[in-house]
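What follows is a set of notes on a single structure, which appears directly below.
With one protein chain withheld, the remaining protein chains of the complex are depicted in position.
Letters A and B mark the chains as written, and numbering starts fresh at 1 in each.
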Amino acid sequence: MSIPAPAPQHRRQRYFFDNERVLGPLLLFPAVVYIIALVGFPLILAVLYAFSDVTVGDPRIRGTENFVGFENFRDVFNDGVFRKALRNTIVFTLVSQVFVIVFANVLALVLSADFHGKRLVRFLVLLPWTTPIALGVLGWFWMLDSVYSPIDYIMRRMGLLGPDSMFGPGRNMYWLGKSDLAQAAVVVVHIWRTLPLATVILLAGLSSIPQDVKDAANVDGAGFWRQLFYIRLPLLLPIMAVATLFSLVFTFTDLTVSLVLTRGGPVNDTQVLSTWAYFKGIQGGNLAQGAAIALFLLPVLIAIAIGMLRLARRSEND
Amino acid sequence: MAIVETRKITKEFDGGAVKVVKDIDIKTVDGEFLVLLGPSGCGKTTLLRMIGGLEHPTSGQILIADQVVNHLPPRARQIAMVFQSYALYPHMNVKGNIAFPLKAANIDKEEQKRRVDWAAGILGIDHLLDRKPRQLSGGQRQRVALARALVREPNVFLLDEPLSNLDAQRRASARDELQRFQHEIGTTTIYVTHDQVEAMGMGHRIAVIEGGTVRQIGTPRDIYEDPADTFVATFLGSPPMNLIPRGDELIGFRPENFHLAPDGGVDSSTSLSFKLTSIREEYLGSEKLVYGELEGERTVARMAANADVPAAEGGEVTLFVDNADLRVFDRESGLRKESAPATIATGSGS
Partner (left out) sequence: MATLPPTQRFASEGSGRGKQFLARTVLYATAVIFSLFAFIPFAWMIMTMFKTNNDLYNPRNNPFLYNDPPTLSNLDLLWNDTSFRTFIFNTFLIALVVMAVTVIIVVPAAYSLVRLAGRWGSNLGILIFLVYLVPPTLLFIPLTGVVADLGLQNSKWSMALVYPTFTIPFCTWLMMGFMRSVPWEIEEQAMIDGYSRIGAIWRTVIPVSIPGILTVVIFSFTLTLHEFVYSLAFVQSSGEKTVSVGVFTELIRGDVFFWQSLMAAAALVAIPVALLYNYFLDRFIAGFTLGAVKG
């Protein structure tokens, strides 16, 4: 009644794919190839570009005659705009992240409580993250319009703007036309954009604090503030680090906010590394210089990656 | 029907750092119910998984029906296995689960249906065929898993603690059913468990495994009455065998082998007397367990519930054990000594 054993000559072939040592690498192969070909290789290419004289019209490195040593880096560094962009990238990132972490903690605490309309609040608060970034920034662009900004309208109605007023005498603030206001706008939009991500990560952390820990604190008579500072925040630290690292990466490397909102202006005062790399490399056609500029993102990314690895290790060992 | 045999089979993990199974030789009898019994982590499940083809032995050979199967994947071994978790396919109903092995063998639809009905009938789950696994109780799941194993008409059944997920009551009846079922089908069965009651009650033979090696293999009676070493002696039996050191030997006897002196006195040439200092008594209804100290060793005696033994702490009683019930082990190695040593004859006076 039993099913006959297969003929021996077919065995080797028939059982080849049953072997874990064959199947494991085989299944992984396409993913690894894709990543090496379209992330690993371009990353190396970025470094090669930065030391070469390639352009959009002629993107090929043919031989040693294309290599120009540190010339690109020298040119890039001697350019005042680059130094502005580097400084802006760092300042925008740090300032917005300080706000993001504080606000995200507050917001996560709010969303972990029970109240009417919580689902709606959650949906609204998450909108900036779930929207395609370029389109979200476009909304801000229109809100901060030089003539039709509704904020200006409110200020005029409140007597803050216009002739003989605090911010007068002009009828408009020109939010994106003045350096300090434009810089502030970029930072605010970054906060608007990354706050939801940090919040939901923290929220996941909050809900993973075991109920018995909270119960024990309640039984011990610990009040709200005591619980917050002695239980929630310390237990939340690792997850806060995760949230911070992610929002750091997204803010630090972002191109869209500055590009859509201000195109780097006014007078390059909101230029960041990635916009400057775009203007030089793609719009200006100088791929080599663009690559050299973008490479300045790399050290920070490596530091963040190491931070991530450490966190992952730690959570694995727990 | 087939004989399963392992020859010097060894399994190492982490490149030899951990040896889970060491040189195990086991050979079943055709149609036998063989139980692999041992504490958790002893290597019994790994051994079973190697027989099933889910784990590759580091060295040694596995034979099923006289054919070396080391290089064969599970599907080519003609075996059926029931996992501890039953491993029912959550996305298929009961019918789909049972028919699944038949589909693999390209058996036509009508024959599939016939065999599913047959297996479901044997296990009494005909009425559950359209349910999903999550709608079943633990006992029903176990039957479905058995039915699925049955329809293949395999050479060998491999069962990995299939009763451990059942509650105590259900487990007793499942034990009975499983044994009758195996008797009817007559297929060689290898059954892994850490529960000695299951092992004693169900196995034709038991292989006691510890530390990756077979300590003893034999019928339940052999293993209980003639343990090969002190591990087997203390792992089986509840409470375990008493072991009293004498020189470089250990004298072993079961708690139930103690008895009080009969009215006519005791023949000191056929039995040995001990003075037991009672510490505590456990009343179990039909019998009682007397915990005490004997020559400085913790000892248990199983007595009739009305036996005249002092219950109070510190009470002393003299108890006898027939020489025939005494087992002697080497103190160093723990291994059984065949000949009755001289120390027994000298009695407790030493």
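One rule holds for everything that comes next: a contact is a pair of C-beta atoms (placed from the backbone, for glycine too) under 8 Å apart; a residue touches a chain by one contact, two chains touch by 3 or more.
Quick caveat, the model's predicted, so the values are computed rather than measured.
Enquirer: Among A:Val102, A:Leu233, A:Val267 or A:Ile282, which residue is in contact with the omitted chain in the full complex?
Expert: Going through A:Val102, A:Leu233, A:Val267 or A:Ile282 one by one, A:Ile282 is the residue touching the chain not shown.
Enquirer: If the hidden chain were put back, which residues of chain B would touch it?
Expert: Answer for chain B: residues 52-54, 73-75, 79-81, 83, 85, 87-91, 100-101, 104-105, 148, 152 touch the chain left out.
Enquirer: Can you name the residues of chain A that touch the chain not displayed here?
Expert: 3, 14, 17-18, 20, 23-28, 30-32, 34-35, 38-39, 41-43, 45-46, 49, 54, 56, 59-60, 103, 106-107, 110-115, 117-118, 120-121, 123-136, 138-140, 142-143, 147-148, 150, 153, 171, 192, 195-197, 200-201, 203-208, 211, 214, 218, 221-224, 227, 238-239, 242, 246, 249, 253-256, 259-260, 273-274, 277-278, 281-282, 287, 290-291, 294-295, 297-298, 301, 304-305, 308-309, 311-312, 314-316
Quick note on the criterion: only the chains that are shown with their structure count from here on.
Enquirer: Per the contact definition, I'd like the list of chain A residues that touch chain B in the complex.
Expert: Those in contact with chain B are residues 1-3, 5-6, 11, 15, 18.
Enquirer: Under the stated contact criterion, what part of chain B meets chain A in this complex?
Expert: On the chain B side, the touching residues are 67, 71-73, 76, 78, 105, 153-155.
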